[in-house]
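A single protein chain has been omitted from the complex, and every remaining protein chain is retained in its original position.
By written order: A and B. Residues from 1 in each chain.
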Amino acid sequence: MSKIGSSNPVIKWIDHRLPVFTFMQHELHEYPTPKNLNYFWNFGSLAGIILVTMIVTGIVLSMHYTAHVDYAFDSVERIMRDVNYGWLIRYVHMNGASAFFVVVFIHIFRGLYYGSYKAPRELLWMLGVVILLLMMATAFLGYVLPWGQMSFWGATVITNLFSAIPFVGEPIVTWLWGGFSVDNATLNRFFSLHFLLPFVIVGVVVLHIVALHTHGSNNPVGISIKNNDDQIPFHPYYTIKDLFGLGVFLVVFSWFVFYAPNYLGHPDNYIQADPLQTPPHIVPEWYFLPFYAILRSITFDILFLEAKLLGVIAMFASIAILFILPWLDRSPVRSARFRPVYRQFFWILVIDCVILGIVGANSPDDPVFSGAKWFQYIHLGMISTAYYFFHFLILLPLLSIFEKTNPLPTSINEPVLGGGKATAMAAAKPMEKA
Amino acid sequence: MADSTGDKAVSQKENVETRRDFLMLATGAFGAFGMGAAIWPLIDQMNPAADTLAASTAEVNLKPIQVGQRVVIKWRGKPVFITRRSKAQIEDARKVSLTSLVDPERDEDRVKKPEWLIVVGVCTHLGCIPLGSKQGEKQGEYRGWFCPCHGSHYDTSGRIRKGPAPKNLSVPQYTFVSENVVKIG
Partner (left out) sequence: MYKALSGVLGLLMLLSPSSTCAAGTTAEVPAQVWSFKGLFGTFSRPSLQRGYQVYNEVCAGCHGLRLVAYRNLAEIGFSEKQVKKIAASMTVKDGPNDEGEMFERPGRSSDRFVSPFPNKQAARSANNGAYPPDLSLIVKARIGGADYLYSLLTGYKEPKKVTEVPEGMYYNLYYPGQLIAMPSPLSEDGVEYADKTKATVDQMARDVTTFLAWTAEPELESRKRTGVKVLLFLIILTGMLYAVKRKIWANIH
């Protein structure tokens, strides 16, 4: 780590005792970054910015929120009606959750496409999966807080999943509730945990970044930096690129906040929770729909294992499987650019996940096509779930053995030598060349 | 990155540099303005909300209050002392010479009707509530109020006479809506 070159005596004095400036110099200015990152590499820093926004707006909202079954709904409405700019802050927080998931999902699929999970970035990837799990928990807890109908029944359904655990299921659910149903005790602990978890996420994000900076970013070509021609300092090149990306994101995000703030929500959550009346249609927030579809698609018992338990296991497994992904895909080539077969299957997986989302949004026994009554969403869900696991557990290990990959370029800077593929790539990226 | 050393190339480069600098400066300023605008709602939300502001007036029916009686009502989360002063109490308050006061103020300027003294019941020292409104409570040396926290004495006009408090008990905004109803705030 080179010392900071500043001649400012104050900076020197501080840096000698607490090397924050040297640290920033090293991690921002000198931090070598591949020069060929495309716009899909914007989503990591974007996720970080959204996390900060969520924490800030969340702390502000907690100043006005009352975590009590009798007052929670009204306190949220008071925020919307009486608190100065309360509606803005709440809508940012509400839509921020959705934006967070959009950005993180793109970030994850980018990693899948360009093989960012492969050595030496396995731990970086696994920490990312931990962040995803924490985000899901936080989002679920937060959705309960407004105490609308969907809050209440979503909480009831999800906490009841734990009752599928053999022997200790029921006691665990009672323990989660702090009573015999989702009630005031539940709301209070959910509020407490919803406040806590984001800070845990921040901690894991720091580890995620430490791991990232150990070996640096992967890149669209997927080969490591070989010499100085391959890399540029993070600042100013990627700081400005990230800022521009942030601008584009904010335009889209603001459109939702100001013109369609409830587009992604469910109207039922504007009805105060009623423990005696279940809404006709319980659907989770959109970002949980694929997982919800997997949960519901297991309708059969296997040996002594009940369908309910299997569904829960399948749902958790769909994420847990990402932990072992670096060992399922043994192909030495990272980027899908040079993996013609994997590339096809990657897109099929993307479509599969979207179909799972659509299945999760619909009633299981509704027909998928109005013409064919026998083909219901539950069937589509089963097929898509099966395919999801097939992709990771069977396809990836087989591809690692049998796929014939294209030749790799010799370096990031001179991809032309790699063959026709890379030339096409260079032409397709005028943006970075500017 | 390969810079030509020719004169023309250098001047061109400088030209580009200044244009870039201006553009960056403008963008930075524009962005900073946006940041400020985005932060304002986060600050303003801590100010009193619309319902808090709307509820910050209190109407009090004065009819049941006897001469010499003091009542305490809650206004904006603070006590307000309403005293229906007797002739003697009014005289007491008016005969004091202004020069002997810590915070000189005429009693006439502190009331709208001499009979009714309305003051915020918060000691101007450190915010305790002075005693003296209920019967039997210590009223201090000047028969007004006495703050038990650090021993400030207030007179029958709510003015500070002795002790550490720097100012008289403050008079809230109020109007007599009718003969017997006063609106505070």
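Please note the rule applied: a contact is a pair of C-beta atoms (placed from the backbone, for glycine too) under 8 Å apart; a residue touches a chain by one contact, two chains touch by 3 or more.
Only a predicted model underlies this, so the values are computations on that prediction, with no experimental measurement involved.
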* Asked: Which residue, B:26, B:67 or B:126, contacts the hidden chain when the whole complex is considered?
  -> B:26
* Structure fact -> Given A:167, A:300 or A:369, the correct residue touching the omitted chain is A:369
* To do: Could I get the residues of subunit B that touch the absent chain, sorted low to high?
  => 1, 16, 19-20, 23-24, 26-27, 30-31, 34, 37, 50-51, 54-55, 57, 59
* **Contact footprint on subunit A, counting only the chain that is left out** => 35, 38, 40, 74, 77, 80-81, 87-88, 91, 113, 220, 232, 236-237, 240-241, 243-244, 247-248, 250-251, 254-255, 257-259, 261-262, 267-268, 270-271, 280, 336, 343, 347, 350-351, 354-355, 358, 361-362, 366, 368-370, 428, 432-434
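In the analysis below, only the chains that are shown with their structure count from here on.
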* Round to the nearest whole Å and give the separation of the Cα centres of subunit A and subunit B. => 48
* Asked: Within the complex, which stretch of subunit A touches subunit B?
  -> 56-57, 60, 63-64, 78, 81-86, 88-89, 243
* Asked: Which residues of subunit B touch subunit A in the complex?
  -> 31, 40-42, 44-47, 49-52
